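Showing subunit A:
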Amino acid sequence: MNFKARLGGAMLAAIMSTTSFHGAFAAEDTIKIGVLHSLSGTMAISETTLKDVMLMLVEEQNKKGGVLGKKLEAVVVDPASDWPLFAEKARQLISQDKVAAVFGCWTSSSRKSVLPVFEELNSILFYPVQYEGEESSRNIFYTGAAPNQQAIPAVDYLAEKEGVQRWVLAGTDYVYPQTTNKILKAYLMSKGVKAEDIMINYTPFGHSDWQTIVTDIKKFGSAGKKTAVVSTINGDANVPFYKELANQGIKAEDIPVVAFSVGEEELAGLDTTPLVGHLAAWNYFQSVDAPVNAEFIKEWHAFTKNDKRVTNDPMEAAYIGFNAWVKAVEAAGTTDTDKVLDSIIGVSVPNLSGGTSTVMPNHHITKPVLIGEIQSNGQFEIVQQTPSVVGDEWSDYLPDSKNLISDWRKPMSCGNFNVATGKCGGKGS
Partner candidate 1 sequence: MLRFFLSILLMILALATQSVAQSDPKALIDALGKADFKQAEDLLGQIAASADPRVVPALEAFNDGDLYVRKSDGAVFITRASGANLALIDPLSGAAAGEAPKGAMTKLKINNSLRRVLRSALGGLTLLSPDRNVRLSAADAVLRSPSAENLELVEAALAKETDREVKARMEEARAASVLSSDRPVDQKRAAIETIGSIGGRDAISILMSASASLDASLKPDVDRAISKIQSSLAFWDLGQNVWYGISLGSVLLLAAIGLAITFGVMGIINMAHGEMVMIGAYATFMVQEVIRTSAPQLFDWSLAIAVPVAFLVTGAIGLVIERGVIRFLYGRPLETLLATWGVSLILQQTVRSIFGPTNREVGNPSWMSGSFALGGLSITWNRLWIVAFSLSIFFGLLILMKRSAFGLQMRAVTQNRRMASSMGIRTAWVDAFTFALGSGIAGIAGVALSQIDNVSPNLGQSYIIDSFMVVVFGGVGNLWGTLVGALSLGVLNKFLEPSVGAVLGKILVLVLIILFIQKRPRGLFALKGRAIEA
Partner candidate 2 sequence: MSQLVSETRPASLLYLDGVSVSFDGFKALNSLSFVVEPGELRAIIGPNGAGKTTMMDIITGKTRPDSGTVLFEDTIDLTRKDEADIAQLGIGRKFQKPTVFESHTVWDNLELALNRKRGVFATLFYRLTPQDKARIDEILTTIRLTHRRDELAANLSHGQKQWLEIGMLLAQEPKLLLVDEPVAGMTDAETAETAILLREIAKTRSVVVVEHDMGFIRDLGVKVTCLAEGSVLAEGSIDFVSSDPKVIENYLGR
């Protein structure tokens, strides 16, 4: 009996803990939005900042009077860098806290983990990080860059402006680099680059001993053709990688490295003097010269009470996503998921690089691609800015997805329409 009571108590505690804790404090006239970013564990390093941005955006919006005359309330949870926990927390936010939309996730794994939850419970997720593409969900908005909004323009820049002919595609061994490198390889070969001029290299997460690989890059780069490294190396492994590059004396003038996962935040942990000239491709840099950006940075410094905090691309993506959602809700006059999903398509909001970004029917957005060179102060000097590019969810350079498109407007309402067969559902066999 003792045991029974205890087990019962445990179960009850479990249920209690997960049923709306926040509900008790929520006033009637607020609209709740969920913030689903890891605050502990390995991903906290990147995601904590995004949680702060969301809190700032909510605060700013409330100063402006909220949405639909109601105040916004952010419900913050910690999925602790644990992918199944992401799904659990998403479920909690949607079904217990009844949030109107969720802003969150960083890694593809976390997004993949919550995707079925959002589709099942019909809610909305704004995903603010660059990713490998090859996905389009009715319930997710991808405000980070798709490969064509980051990788391909960067490669173009190197080929055109720096005359690069030989390519090292170095990445951490996970899905984003694998896919991006597949796309890039297909793209480069379509541009006439020979297979022997492409070297692909993968390393484990958190790889810290780069001696051999940097030497290999040096070796590969001494074939007399201009060589560049396209890096999809993930967060933590970058610092030792760049340190090794600097120490082995690889200068940007000799072998430039263009990275897709290195932004202001990552550089903050580095002495960038030896890295000057290495590149990154994003849709936003803190150094963007636009009044809206200056305003944003000012707010950010005021909000965090730290004028050294940097801003970065995923923050801009969160900013765009949030504003697009606000605008869509006001247009729809409700936070009802289906209505918002309808009204958000075509919504244009200012982005931080001085233009506007539009939510496209494929749930990706338009934004310009910026190429920046690392400066000695840890910032990027923008050396090229393209006009706005539409995020392409299905790459044109992968054989199985080149025929696919996504359009969530009625009547098509399909995430994987095959233009060859004219049917929704991939190959449609």
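Keep in mind how these were chosen: all candidates are chains of the complex that A comes from, given by their letters.
We take it that a contact is a pair of C-beta atoms (placed from the backbone, for glycine too) under 8 Å apart; a residue touches a chain by one contact, two chains touch by 3 or more; residues count from 1.
Because the structure is predicted, anything quoted here is derived from the model rather than measured.
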item	value
Candidate from 1 or 2 that touches subunit A, complex-wide	1
Of all residues in subunit A, those that touch candidate 1 in their complex	39-40, 42, 44-45, 48-49, 161-163, 173, 201-204, 206-209, 211-213, 215-216, 218-219, 221-225, 236, 239-240, 243-244, 246-249, 252-254, 256, 265-266, 268-271, 274, 277, 279, 373, 375-376, 381, 383
